[in-house]
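Can you read through this structure? Questions will come right after.
A single protein chain has been removed from this complex, and every other one stays in its place.
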Amino acid sequence: MPLGMHLIQGVVSMANSVLSVKGLSVQFQTHSEKVYAVDNISFDIFESETFGLVGESGSGKSISALAVLRLLPRSAQMSGDHVYFKTQDLLTLTETGMCKIRGRRIAMIFQDPMIALNPVKSIGSQIAEVIKIHFNLTAPDIHDRVLTLLRQVEIPSPESRINDYPHQFSGGQLQRIMIAAALAGEPDLLIADEPTTALDVTIQAQILTLLKSIQDKVGMSLWLISHDLALVSTVADRVAVMLKGCIVEVAPTMQLFKQPKHPYTQTLLAALPSFDSCSADTVLTRNILLEVKNIRISYPVRKGIFNRVVSHIKAVDGVSFSIQEGKTLALVGESGCGKTTLGKGLLNLVADVEGQVLWSGKDINGLKGDSLRRMRSNIQIIFQDPYSSMNPRMLVGQIIDEGMRSLHPQLSAKKRQAKVAELLQQVGLPVECAMRYPHEFSGGQRQRICIARALAVQPKLIICDEPTSALDVSVQDKIIVLLKSLQRHYGISYLFITHDLAVVAEMADELAVMYQGKIVESGPVYQVLNDPQQPYTQRLLNAVPKIVWD
Amino acid sequence: MILLISSVSIGVLLRNHDGLKRPLKKIAANKSAMLSMIILLFFLAVGLLDSIHFRAEGQRSSGVISVLDYCAKPLWQHTEKTYSAPFSAYLYSKEYITQDGGDKVWAFPRLQFGGSHLTNPESEKTSDLLSLLMTGLSKGLMLCMAGVGLRGLFVGKKSEQSARRYCPGFVCITISILIVGVAGLMELSMYYHIFGTDKVGEDVFYQTIKSIRTGLVIGSLTTFIMLPLAVIFGILAGFYRGWVDDLIQYIYTTLNSIPSVLLIAASILMVQVYMANHPESFTNLESRADLRLLFLCLILGVTSWTGLCRMLRAETLKLREMGYVQAAKVLGVKPFGILLQHILPNVMHIILIAVVLDFSALVLAEAVLSYINIGVDPSTYSWGNMINGARLEMAREPVVWWPLIAAFVFMFILVLTANLFADAVRDAFDPRRSQYGQ
Partner (left out) sequence: MIQYIFRRLMYTLPLLLGVNILTFFLFFVVNTPNDMARMQLGQKHVTEQAVNKWKVEHGYDLPLFLNTERRSFKQITETVFYQKSIKLFAFEFGVSDSGRDIGADIKQRMWPSLAIALPSLLLGLLVNIFAALMMVLFRHSYLEFWGVVACVVIMSISALFYIIGGQFLFSKLLKLVPISGFGYGIDTLKFLILPIVISVVSGLGSGGRWYRALFIEEVEKDYVVTARAKGLSETQTLFRHVLGNAMIPILTGVVVVLPLLFMGSLIMESFFSIPGLGSYTIDAINRQDFAIVRSMVFLGSVLYVIGLLLTDICYTLVDPRVKLL
């Protein structure tokens, strides 16, 4: 059946629509005003269909899912024409009636499985709970059912793990367990709210495949909420785009990607990073700025009566690479591979770094006191989370000024002030920002301020630790453009630490892939991305969701 | 001296308020907080009045009186023989009275001062009370009007809008009610003992008011002693880790493991022994009492810093991993600069909350400690001493209840307002709560 047919049938009859939302609004009452988180949205989800809802953070997509299940916090007020689940209007149903719908008819899984499960109850009992509430089964039957579900979501040896607690599982496994708990009620509709965002790329793909295969088997509808357009495009039949609480466009997936109608959808699509942007003609013949030789960083493990150090966990295990002047080296790896530790190790922010860090041929590893401070102006860092990387009690001007005051004390106050203004302009912010506090800025703007702060001491190398991963796609793109233009202007080098291969393609000249504390593959970006040699790199590349155009 | 310390501490607190306009506005928007703050300020004013001492010849044995004493002269000069009930014109115990004719009668004698202007107390008292109350209230009202008028003159120069923002109507109303009420009470207290008199005939109302200062001194001075200990140790332990952390943790766990009441008891006992053996240094009663009060604050401070210290250590441990602290390190800021610029301002809300919460706990603790004789000197006016003394009076027939109730009511008002204010401060400064509210 052609995909467009769904839509036509939906308009004609309500017969096969599972969920039909009309005019749903949610508002939050703050001290001074009412804020509409969801503003008059309408959509339908049909039987056995995958419905994607895409929007940036704060656009109200999670709130609308919670509103449908009537799980909003008490400070929220909701209203609407109707929310039909099959024939029942969920807006007028009693709370007891809602309890029979939740988990049984409509189930939901959440973004971060690490906090979405009760930490002090075994995973088996948390799945069994759903069965106990909704079905009248005996204890052994429930136990068998839980085991079947765990097998279905491919948890290895479920018999021995059924009594384990959430903290004993990895993030990917926990999301599988969440799915098992959601499936336990045999629902007609499964709401998946950013089900893969908190997970690594390779695991993201696995979870998505699992969801899709289960949906095929059971025939339920899937409502997938995500900020990732590419990811949604791989699984959804129809996609709705949400902006500031409103649904601006609903269309079958292909149609939306080929002929986006709303300007916002168009900008979203344009902002999607793609692999095509990396160029093959990178010339790598400049001077080597930083050379790292055989670096090891380990954390001690203490045990026994006297708390002796019995072993070490190797976070970084013999890594070597070099960065050329004015070029960008991207360090790619999944969470826990040691890439952030490595970045901090280069800056002396973690203890016990073994090996050589040669800055223009001079070993700077383990420097202390004044000689370390002199080195500081050469290498700077930008952090992932723009919210915690600025002191909330300082003015933006003071924040940018701080480094100059400590590393270039010879500058007069007036000169520094002029420099602050200049830097703000360079990162694309108005000069008046200097007199404001960080909390008045959005994530992207804050990241710009952090860039200005790093630039203030005139570094030759900036370590960018996932500078774009906390930001929305459209903002990500702008930050990368800014970083590239600054590189051209100042000739700075970047060590770009990230998990996002698409960003790498746009940003980097060279690429090093890190896995379990070691670099498994490195080389020019074009070469590694198009012709990966190592199996891990191949897996990583295959897992990246790509928009399917046909 | 105590005045100096308290004003400095307030000054320090106020200085830290700068730049934190948002939480302050939040407090200002909270009615119960403003209400309790006004009452607290009133208490504070009374305490301050009582702390300004000057020499006045022929007033008292020691010759030193406070401004409060000067204002409330009739209160402490009008001493009766023994107990008398509130607003009573008679003593609480019968005596032989020599009547005009010379024959003796076993009856309740008239008071020397309380209601002495009445010729026939039974019939005149109610109307007299009412008229006194009315004069008092109207005096207060006039004062308020004058105040409003002055404010009008003063504000007239500034923009009307700013005045409205910083002084909402109900604040003025509260202040007015407070002034009117106090004026009424003052008028009454000139002619009656509104809380009665105690065993030696001293006015209970006067005692209660004098106790305000003791409560405030204990609350603020202790905080003042405890604060630097907690802040310096807590932040250092969290920031430097390693052996500094081990040492500081050891110190506070050791101190914590001694039951605080016992530690206080032991220390106070030691002071008593010391004072008993060195009588030459403590010539008069008052310097003794003052020293004991000071020492009590010192001990309370030493025993109570551990809780805040532990909280600050935990918070600093969290903060030192924050992006901005790491960035400051990379920017070459020296450790001391990081502590001052980044850590301290960001733990300020914890300190503030702890200080306000501790204050009420300390006022309550004073009463309990005084009860077990390890609190302030028995000669010092304090609610704890009043309660302690009143305990035996409860066993009397008929019951003497007024000193107890007076002490409890005043203590209750002070602690309740402090608690309400603490709640508001916490709501406004706790970053988690404020985020959730938005």
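The letters A and B name the chains in turn, as written, and every chain counts its residues from 1.
The working rule: a contact is a pair of C-beta atoms (placed from the backbone, for glycine too) under 8 Å apart; a residue touches a chain by one contact, two chains touch by 3 or more.
Everything numeric here is computed off the predicted structure, so don't read it as measured data.
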Q: Could you tell which one of A:116, A:394 or A:407 touches the chain left off the display?
A: A:116
Q. Thinking of the whole complex, not just what is shown, which of A:19, A:91 or A:107 touches the missing chain?
A. A:107
Q.
So one chain is hidden, and I want to know which residue out of B:265, B:311 or B:348 touches that hidden chain in the complete assembly.
A. B:265
Q: Pick out the residues on chain A that sit against the missing chain.
A: 66, 69, 71, 74-75, 95-96, 99-104, 107-108, 110, 112, 115-121, 129-130, 133-134, 165, 167, 178, 181, 185, 302-307
Q.
Please output the residues of chain B touching the missing chain, sorted low to high.
A. 250-251, 253-259, 261-263, 265-267, 269-270, 272-274, 276-277, 279, 360, 364, 367-368, 371-374, 387, 390-391, 394, 399, 404, 408, 411-412, 415-416, 419-420, 423, 436
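The rule we apply is simple: only the chains that are shown with their structure count from here on.
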Q. What is the distance, in whole Å, between the centres of chain A and chain B, each centre taken as the mean of its C-alpha atoms?
A. 53
(Q) Applying the document's contact rule, which stretches of chain B touch chain A when the two form their complex? (A) 19, 29, 322-324, 326-334, 337, 341-342, 345-346, 348, 437-438
Q: Enumerate the contact residues on chain A facing chain B in the complex.
A: 30-31, 344, 347, 349, 373, 376-377, 379-381, 383, 385, 388-394, 399, 402-403, 406-407, 450, 453, 457
